[in-house]
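The other protein chains are all here in position, but one chain of the complex has been omitted.
When the chains are written out, they are named A and B in that same order, and each has its own residue count from 1.
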Amino acid sequence: MSLPIEKLEEEFQAKIDAGHSIEPKDWMPEKYRKTHIRQISQHAHSEIVGMLPEGNWITRTPSLRRKVALLAKVQDEAGHGLYLYSAAETLGISRDELFEQLHSGKAKYSSIFNYPTLSWADIGAIGWLVDGAAIINQVMLTRTSYGPYARAMVRICKEESFHQRQGYEIMLTLCRGTEVQKQMAQDSLNRWWWPSLMMFGPVDAESTHTEQSMKWKIKRKTNDELRQQFIDITVPQADFLGITVPDPDLKWNEEKGQYDFGAIDWDEFWQVVKGNGPCNKERLDTRRQAFEEGAWVREAALAYAEKKEKAKDLAKAV
Amino acid sequence: MNKWPLWEVFIRSKSGLEHRHVGSLHAADATMAMENARDVYTRRQEGVSIWVVPSKAITASNPEHSGELFEPAQDKAYRHPTFYDLPNELKHI
Partner (left out) sequence: MKESLYQYLLLLGDNAMILGHRLSELCGHGPSLETDIALTNISLDLFGQVRNYFQYAAEVKDDQEKTTEDKIAFLRYPHEYRNVLLVEQPNKDFAFVIARQFFFDAYHLLLLKELCKSKDEQINAIANKSIKEVKYHLRFSSEWLKRLGDGTAESHDKMQAAVNYLYPYVGELPSESPIEKEMKEAGIGPDLGVLRTAYFAQIKSTLAEATLETPQFFGFHSGGKKGVHSEHHGFILSNLQYMQRTYPEMEW
């Protein structure tokens, strides 16, 4: 009793339009499956690669309180990567295949993690800006059409709620501290502001996936809408800190009820996407190295498990 | 070749409640699956008891059969208490 593909697709779209979730064993268009594998794995890779710039400061935190907070945060990112890889696996691809795509450079991850963390304030700025931008995206994704992805996002959003507060608290402490600390915070905002705005992706007119993604409810708002939302939330937070957003064109537009902002350097964005950012190669090398160095460990654990299983069977047979 | 199998994790969030599916993970054996489940899924006191089950041990119903599996229950309203008409003034029933 197989239906023609057009009919299936129609029913599928109707289901999404009615707000129903799509679950792993449900029929889905091949393109839906592929798009989800791409997006969920990109998201997972971002969590895993995202551990590295912050991990860079774990051994150098200025206090024990900051140490445990940062360790727990970076650990959460490993957890979030894991939830997301699991969600992608429900679409019939293995984690090893996904790693392979990351390591070969075929799969992308958020470009923001190709920027270096040069000072302690960068740990604050990442929590405040990068997690702030991510949360806007992620909250939207808790209502996405693919069930396992949406459920992973609910869990992630719940856990992430401390991440941004952790970052802002670091910034606040710096801005209430000595002159050199305040400078550290300002320098960090200068370096992270524009890359954070780029996190929302190209402007709508140039975004290739937006239309289809909206139809499938993978996305519920466009890149530009989300970017504007982020700016409107974040500028007052910078004001509260007493540091300056590095955009001379930034000003409140009374009429629109939102901020106008200056031009984003899209050349830089595409350069980093293409692999020419300050840390692209280093980040991928690090991930590859961890995976390759872990191969004998994973293999040994499997061999041990098989041995034990055989011994159990043998005992049963006797 | 050296892929650790997938496990499904179920957690009882507090005593008195049932175990609920919370997600999955990879582990080489049951002991490791249990430890990984503890480390991955109970970092914020989410549980008092854990089950881990090899994903391949789960038999799932096929959505294509949803019609014959689930729709026949739709018109069996007599299984629900509201099916039965009783006077409103009647108490404790």
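Following the convention adopted for this analysis, contacts are C-beta pairs under 8 Å (C-beta built on N, C-alpha and C of every residue); 3 or more make two chains touch, one makes a residue touch a chain.
From a predicted model like this one, the values you see are computed outputs, not experimental measurements.
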### Task
Determine which one of A:Gln13, A:Ser94, A:Thr142 or A:Thr173 touches the chain that has been left out.
A:Thr173
### Summary
By the document's definition of touch, the residue of A:Ala14, A:Val68, A:Met214 or A:Ile233 touching the omitted chain is A:Val68
### Task
Could you please point out the chain B residues that touch the chain left off the display?
4, 25-28, 31-32, 35-36, 39-40, 43
### Footprint left on chain A by the chain that the document does not show
48, 51-52, 55, 58-68, 71-72, 74-75, 78-79, 81-82, 85, 120, 170, 173, 177-178, 180-181, 286, 289-290, 293-304, 307
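Please note the rule applied: only the chains that are shown with their structure count from here on.
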### Task
Can you check how far apart chain A and chain B are, centre to centre, with Cα atoms defining each centre and the answer in Å?
29
### Task
Mind listing the chain B positions that touch chain A in their complex?
1-4, 6, 22-26, 28-29, 32, 40, 43-44, 60, 62-64
#### Entry: In the complex with chain B, residue positions of chain A that touch it
23, 25-27, 72, 75-76, 79, 82-83, 86, 89, 94-96, 152, 155, 159, 295, 298-299, 301-302, 304-305, 308-309
